[in-house]
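First comes the structure, then the notes that go with it.
One protein chain omitted, others in place.
Going in written order, the chains are labelled A, B and C, and every chain counts its residues from 1.
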Amino acid sequence: MKYRLSSGGQVDRSKPLRFSFDGKGYSGFAGDTLASALIANGVHLVGRSFKYHRPRGFMSAGSDEPNALVGVGDDEARYTPNLRATQVELFDGLVAESQNRWPSLSLDFGGANDALSRFLTAGFYYKTFMWPAAAWKRLYEPMIRRAAGLGRAPTAADADRYTQLYSHCDVLIVGAGPAGLAAALAAGRSGAKTIVCDEQDRMGGTLLSEREAIIDGLPAADWLARTLQELGSLSNVTLLPRTTAFGWYPHNFLGLSERVTDHLGRKEGNLPRERMWQVRAKEVVLATGAIERPLVFPDNDRPGIMMAEAARTYLNRYGAVPGSRAVVFTACDSAYRAALELKGAGVHIAAIADVRPAPEGPWVERARAAGIDVRPSTLVTATHGRLHISHADLASEGASSSETVPCDLLLMSGGFTPSVHLFSQSRGKLGYDEALKSYIPQKSVENERSVGGCRGLFDLGASIADGFGGGLGAVRGAGGTPVTEQKIPVFVQSFGQDGFIGALNGKSRRRAWVDFQNDVTVKDIELATREGFRSIEHVKRYTTTGMATDQGKTSNMNALGIVSHALDLPVPKVGLTTFRPPYTPVTFGSFAGQSRGKLFDPVRQTSIHDWAAEHGAVFEDVSLWKRAHYFPRQGEDMHAAVRRECAAVRNSVGIFDATTLGKIEVVGKDAAEFMNRMYTNAWTKLEPGRLRYGLMLREDGFITDDGVVGRMATDRFHVTTTTGGAARVLALMEDYLQTEWSDLDVWLTSTTEQWAVIALQGPNARKVLEPLVEGIDLSREAMPHMSVREGRICGVPTRLFRVSFTGELGFEINVPMGYGRGVWEAIYAAGKPFDITPYGTETMHVLRAEKGYIIVGQETDGTVTPDDVGLAWAVGKTKKDFVGKRSLARPAMTRDDRKQLVGLLTVDPKVVLEEGAQIVVDPREPVPMTMIGHVTSSYWSAALGRSVALALVRGGRARIGKRLHVPMAAGNIEVEVVTPVFYDTEGKRLDG
Amino acid sequence: MLLIKCPFCGPRPEIEFAYGGQAHIERPKDPMSLDDEAWAEYLYIRNNTRGVHSERWRHINGCARFFNVRRDTISDEILVTYKVGEAPDAVPEKDRPTKGGAVR
Amino acid sequence: MGRTAVARVNSLAQISRGGPEVAEASLSVLPDAAKFVFRGRPSSWPVAAEAFGVELPQAVNRFSVKGGRKAYCVGPDEWLLEAVGEDPGEIFHKLSESLASHSCSLVDVSHRSDTFEIGGTRSEYVLSHGCPLDLSEQQFPVGMCTRTLIGKSPVILSRTERAVFQIDVWRSFSSYVWGLLDEVRREFPSRSRQM
Partner (left out) sequence: MKRFSAISVVREALRGNSAWPRQWRSPEPKPRYDVVIVGGGGHGLATAFYLADRYGVRNVAVLEKGWIGGGNTGRNTTIIRSNYLFDESARMYEHALKLWEGLSRQLNYNVMYSARGVLMLAHNIHDVQSFKRHVHANRLNGIDNEWLSPQECKEYCPPLNVGGEMRYPILGGALQRRGGTARHDAVAWGYARAADALGVDIIENCEVTGIRRAVSGGVEGLETTRGFIRAGKVGVVAAGNTSVVMNMAGVRLPLESFPLQALVSEPVKPAFPCVVMSNTIHAYISQSDKGEMVIGAGTDAYTSYSQRGALHIANHTLDAICELAPMFRRLRMLRNWGGVVDVTPDRSPIVAKTSVPGLYLNCGWGTGGFKATPGSGDLFAFTIAKDEAHPINAPFTIERFREGVMIDEAAAAAVAH
């Protein structure tokens, strides 16, 4: 194998793996990435750029890769687009494909865009596609959209699991290069609870491709192994490889994304695909290293042009050789090391073109000594080759002629950009370092410190010392006792700090790429500044530089350099765009975690739920609850079922699960006073053993909740609320109690789930109930409407309400929740002779509408006062104050043209109005029509043999007896306005 | 997710709490005596401070108590937390942050 | 009337049956208990403690145990009193009498919640999928209890042993919380339970 060394690196040559790329089979080794394996197979063309569909190869060997994006997976339920080949770990049977090309990677018709590139400059679409007007929607927009995107979204639901957990530590160390590992040693040995994460499959960072360094007397690789072993043996240290710290959120809270199974290929066991760690760290040590910067020169984007450090990584870590004849183009020393190491592996180094006028120092000398042609002040002015670089033109700076040098590899290095992403997300202050041509961390805002490469320390010894010191500092910051400082001796040839940002050879007519993925060239950025986009944020948005999937890891500093030059402003004056999470893209699945399907939200069920399910109930969602909506029998639709259920209640007896109603026990000697203040009603005179309908307003005077309240004792109220309102009402009560009226002796306890509530309604209700009850006289005289008694039913305790939401004789039987189903079944059995019928919320709604009882949330919508819905009687007129009272006195709340609750009867009794339908006076008025109200509830009433509806109508009460209109798409419906009680207007049936 | 120091339970994650809006807006003792303007002020007008903001939080999924917090709305840094009815100055010096980050 | 009372059904009866056995984090339903929320002015606290027979911890988020009875302090003036296997009516009656002249509130919540236990070497790890608290022994020692969240559900979590936590959860949320922890522990090898 020409491009694979026979030894060296961390791949396991005894474990060959088969994989395919674009349908063609290849082989690699365990330990390879898809990128290193392809390189070892001599494949460099891996993708197409976003806009111009330029052929692209590997630029880097890490998560900063802008070009080599692939789709991975042969199973649609596990297909993932846009993965960086440099991060995809090889496994046997891996299937990958290139993206954004048609019909094939080597012959891509989209490449035609490249020829049109001068018309497709930054922001061109804002200037065109406007004529003729209709063409935008039909022609241009579809065209633009078809061209969008890189990979394709999977079309099948994801088959994998994701989990999410919280974690807490003293010290979180992000990055396990030499600096991070040294910090980990310091923190770990000090006994601090430490988490170390690194986004790569192996820990070690730059040490993984280090050949020469001696650390603590050991070759770097051995020191690394020993260090990892020591850390692994400490119970207070958690090592998380394949784990990216993707976001920093306020108060030292970081999100980490661990990739658990992708590298395993075939699924075994039940491990989640990814695990999101949400870590609260007392102290954070950032040891995220630095990213090598490309050089921006003409034609710098061909396959075969890559970062010098990436080439070293392929060579040293994977034994993969990225070419046979290389030109090196650099602005700093480290590329010399790359050149030397590649040469050592048999790669011919055609030349080192160094932009610096007089490069010198040990690395330059070593290169010269090795016989490499080192050319100072030399630029690459063009490159050639259609799908792979074949030549590079080299010219001395300022010279008019150039020399064309054949090569299949061009290495570039513009210096290093510290990875300050997380530091900046933490809102730490950055400062520009002129020597490094980079921003580095200055002042921390959170409990954080940056160490090593990510704060511009590019010397291994210094990084290790810095890391160790940072680890100790973090231990101290977290309140621990650090071990003593330790010197870790390091022998390595260090580098200078040179670097370059901006465009080289800016005069060239050829294009030079800045943001490789988004096809942003120097010309685009210059055009943007010419057109007045001078803030770096505007440049970013106009050109899209830095907005690709790599978020500008390799491009942002160069863009900055170009803008600085174009505007003649110093770099720090140009500023930086904002670093945002995630550091590298994180799957939606990770953010969702376990929260899916049944676990998306709790499914709250009553203790009677299963009975209802067994009896064929159809359920509806009401807040988190499942409620039985209706109980269809064989062949019935909802309407038929509801008709039958309604008739059963009106004629005999029905049974209904009202358990979901919120319940609050209000206890204490000031309970009545508290109720007086919270509800519109007056409570002082309500006797123990009696019930009252309670109405609650928000402080702004609008109805927020209602419910029946029982006075169990002078100092004890059993309050009920709407199903959806339970939590809100309790919170509101607690708010007033704790923060306004803490002098009141009253306490609140939620009892929603203490009580199952069985509503038994209908003329035969008493007869069904009587035999089951002990210790309560159910007779009309002993237990009138709106009273409550305590006793036992079926041998268990009950709070028995005599109350009706149907207009029939009714009881609501509260029993401790665990007995709910048992009592329900007993009542059901006792009701058999009366043909007792279970009914659902739909029937409940019809029955109450026939009686004109409101439902908060249906008749009200947050803009409705008690008087609007005819509940002025529930407002205690003599009370000095209650929540919402003052608001009711505001001018708009007392106007008589407010919308008021009325009944509507369609002139044609068979027509059932649609809920939400709008009401007008004049159906012939042209659109926009004057709407004076809307239908809030509308049903077929079996009892009345006609439809009935409730509505809110402007000045409605004054319109009673008049005709109004409901214009529907299919025609107008005429209605008569009536009082909102349709059935048993005198309320005689309440007594059975 | 903020780390909020409940005066009763100590530092706890934000999701255990419910935000309660601007602090120290007392409900008028006799609302009916207020004119519309003054009542609207109570109901709706808020400082919406850019900077150090006094606000209420309730440890709803914890001890269930309301308490007050001073938070910098630019940095989200919490300067101090204190019980209802207490003045923030009554908070012992040792509980104050010495540098950025949450109170711990 | 002489009929036997209907039986109490635990909300976890169904979901807890026949699930997998996971040694690292086992889940088991605890017996029904009588439970009460007690809140009141300080003068009533010792009275309640005396009547209930268990000291009411004054430190928020601690519980005390005596025999089958427990008192969890879940707020500065709020305790959850628990008596495993006892009749709520009797206890309520007895406590109410003792507290009659005191300013306080006693509410029977015996049926509001059910309780289950998670135990095993990875119980802390499994719980931290959903519970945002630091559950290390330093921060959450044996004897600690608190209201908190597990996923989207409020619970009262307490640590009874180094590797054992109890979760008191409102009935309608119990299958969600159980299901969440069960979903998480799927990553450990499991044996199906012998029925």
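Methods note: contacts are C-beta pairs under 8 Å (C-beta built on N, C-alpha and C of every residue); 3 or more make two chains touch, one makes a residue touch a chain.
Because the structure is predicted, anything quoted here is derived from the model rather than measured.
Just so you know, the chain we are not showing touches A, B across the whole complex.
Residue-wise, the contact with the chain that is not shown comes from A:145, picked out of A:145, A:507, A:832 or A:877. Considering A:370, A:462 or A:592, the position touching the chain not shown turns out to be A:592 (whole complex). Screening A:154, A:616 or A:992 against the full complex identifies A:154 as the residue touching the chain left out. Contact between chain B and the unshown chain involves residues 1-2, 14-15, 17-19, 21, 36-37, 39-41, 43-50, 53, 55, 71, 73-76. Within the entire complex, the positions of chain A that touch the omitted partner chain are 50, 78-82, 118-119, 121, 124-131, 133, 136-137, 141, 144-146, 148-158, 160, 162, 164, 247, 249-250, 253, 255, 278, 427, 523, 527, 530-535, 537-538, 541-542, 544, 547, 549, 551, 578, 580-582, 585-589, 591-593, 595-598, 600-601, 603, 620-622, 629, 700-702, 857-858, 861-863, 887, 890-893, 914-918, 920, 927-929, 931, 934, 967-969.
By our rule, only the chains that are shown with their structure count from here on.
Two chain pairs, A-B and A-C, are weighed by contacting C-beta pairs, with A-C ahead.
Chain A and chain C have Cα centroids lying 32 Å from one another.
Chain centres here are Cα averages; for chain A and chain B they lie 27 Å apart. Touching two or more other chains at once are residues 132-133 of chain C. In chain B, the residues that touch at least two other chains are 1, 13, 64-65. In the complex of the two chains, the chain A residues touching chain B come out as 166, 249-253, 278, 280, 282, 427, 444-447, 699-700, 731, 734-736, 738-740, 742, 880-881, 885-887, 889-891.
Of all the residues in chain C, the ones that touch chain B in their complex are 60-61, 74-76, 78, 132-133, 146-149, 154.
Chain A makes touch with chain C in their complex at residues 161, 163-168, 193, 269-272, 278, 280, 593-595, 598-599, 601-607, 610, 624-625, 665, 667-669, 745-747, 749-755, 771, 774, 794-797, 816-823, 825-826.
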